[in-house]
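Structure, as structure tokens:
For this depiction, one protein chain was excluded, whereas all remaining protein chains were kept in their positions.
And now, chain A:
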Amino acid sequence: MALLGLRIANVSVSFTGLPVPVLSLPALEIAPGERVAVTGPSGSGKSTLVNVITGLERPSSGMVLWGEIDIARLPEGKRDRWRAENIGLVMQDFHLFAGLSALDNVLLPVRLRMKGAARFAERAHALMNRVGLSRHDQPVATMSRGEMQRVAVARALLRQPGVVIADEPTASLDPESGAAVAELLLELAVEEGTTLLVVSHDERLVARMDRRIRLSAGRVAVDPNVEAAP
């Protein structure tokens, strides 16, 4: 999958009953292959930003262009497919499915898409080895939190997405595991050739990113690219 760049124009997300939009982005660009951190206090619109750029949520207005495709205009089913093909998601709560083995968790999304999932098995094993997991058939319920997040990272990368988006990937891990997962994300983004966007409070992770965007009250408060511009 080719590296994907993001171009956002006039995006605004409003909820009925709230006077101000929870997210308002007149313009935001992320270059292909860039490694970007998004920070900001809770309620600043970080999660909404993740939802909008992953296509989980449609903005009230504006364009969300990944490459040439405006995912804000895609109907729900097509957005789901686009996300499955182009975005690797890593979340704070892992969202692994208890009752399945680590390997089955990695393969679950492709299996549910039912597109010759078998051909992904080899890559799944390779990725699990790469993230440092040796017991591929271990039930996830018996894993440590650090191991669980490694499974989630392997799952995110399975379909060679153009971009990996991680929402607080280290927040629910102890410092040691968090550092290891952060290291993995940074290394794998380069190895796999993906754009990386991380929402995080983790200073050590944020500090190692190419660019740090700070959100506040739904707007970009600090963005080195924008400050350099005027």
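Basically, a residue touches a chain if its C-beta (ideal position, glycine included) is under 8 Å from a C-beta of that chain, and two chains touch if they have at least 3 such contacts; residues count from 1.
By our rule, contacts and distances are computed from a predicted model.
Only one chain is not pictured, and the protein name UniProt records for it, out of "NADH-quinone oxidoreductase subunit L", "Carbon-monoxide dehydrogenase large subunit", "C-type cytochrome" or "ABC transport system permease protein", is "ABC transport system permease protein".
Which of A:Arg35, A:Arg155 or A:Arg214 touches the hidden chain is settled by the complete complex: it is A:Arg155. One chain of the complex is left out; on chain A, the residues touching it are 47, 51, 54, 56-57, 76-77, 80-81, 83-85, 89, 91, 95, 97-100, 104, 108-114, 155, 159.
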